[in-house]
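Presented below is the structure to which this report refers.
With one protein chain held back, the other chains of the complex are shown just where they sit.
Right after this comes subunit A.
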Amino acid sequence: MADAIADTRRLYTKPQNLNDAYGPPSNFLEIDVSNPETVGVGRGRYTTYEVRLKTNLPIFKLKESSVRRRYSDFEWLRAELERESKVVVPPLPGKALFRQLPFRGDDGIFDDSFIEERRQGLEQFLNKVAGHPLAQNERCLHMFLQDEFVDKNYTPSKIRQA
């Protein structure tokens, strides 16, 4: 029952293809929420944000896209994902109802610092969601990110890769 020293040599591995080692990684996905613009006048005003996407993931139809979305579109997306997928959807930045009340000292929901805070929260939200393998299967996410308009009467469905 002699005690041999354990063999801890590495297992054999296939040498890596140099293209794989030095080529662009297959997980490139960048989402930016930027350029807030307030449109409309008076009480009908609202702010839209540019949602820009760059990727090499095959599940996205367009490798580059840019759309404009408002806060209620994000709320719609979050509700759709909660209902349709099994993902635990991260929270959105706050709805800021207080800021919508009259007689405020500042610009309410059109205040620059508020918009910037909201912009950051929306960007974090999208990055978290768009990278989720299950969320990537949802039609609503692709429509939100890459279609020009969000059709709230769409039929929810799953994307299947060819």
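Some notes on this structure:
Criterion: contacts are C-beta pairs under 8 Å (C-beta built on N, C-alpha and C of every residue); 3 or more make two chains touch, one makes a residue touch a chain; residues count from 1.
Going forward, contacts and distances are computed from a predicted model.
Its record in UniProt calls the unshown chain "Arrestin C-terminal-like domain-containing protein", which is the match among "Dynein regulatory complex subunit 5", "Copper transport protein", "t-SNARE coiled-coil homology domain-containing protein" or "Arrestin C-terminal-like domain-containing protein". Residue-wise, the contact with the chain that is not shown comes from A:Asn27, picked out of A:Asn27, A:Ser113 or A:Asn153. One chain of the complex is left out; on subunit A, the residues touching it are 1-3, 6-11, 13-14, 16-17, 20-21, 25-27, 29, 57-59, 86-88, 127-128, 131-134, 136, 161.
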